[in-house]
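The other protein chains are all here in position, but one chain of the complex has been omitted.
What follows is chain A.
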Amino acid sequence: EQQRFSYRQRLKAAVHYTVGCLCEEVASDKEVQFSKQTIAAISEVTFRQCENFARDLEMFARHAKRSTINTEDVKLLARRSNSLLKYITERNEDIAQFNLER
């Protein structure tokens, strides 16, 4: 139980670190400062959002009678916003192209 908890905390810390880096990147071109609490809150929201993502992805794959989640499932996650779906579809093609060349 204790081990599970500390594993979660470590993953949270990793998410927090990445969110911090992204905040810095976005903030650097604008004269905006983000408070530590705001960065922590965005990290927490992101960490929780991962749970929704994971559950949905697993169900989408099962719906298609697969146990391996593929990029079609991820595209289905991005279905709610047109611009998001368009962007994710383009990135998917980039990734596929890149991996093909390698």
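By our rule, a residue touches a chain if its C-beta (ideal position, glycine included) is under 8 Å from a C-beta of that chain, and two chains touch if they have at least 3 such contacts; residues count from 1.
Please note the rule applied: contacts and distances are computed from a predicted model.
According to UniProt, the chain absent from the figure is "Centromere protein X", selected among "Centromere protein X", "Probable quinone oxidoreductase isoform X1", "tRNA (adenine(58)-N(1))-methyltransferase non-catalytic subunit TRM6" or "Interferon-induced protein 44-like". Those residues of chain A that touch the chain absent from the view are 8, 11, 14-15, 18-19, 21-27, 30, 32-35, 37-38, 41-42, 45-47, 49-51, 53-55, 57-58, 61, 67-71, 73-75, 77-78, 80-81, 84, 87-88, 91-92, 94-99.
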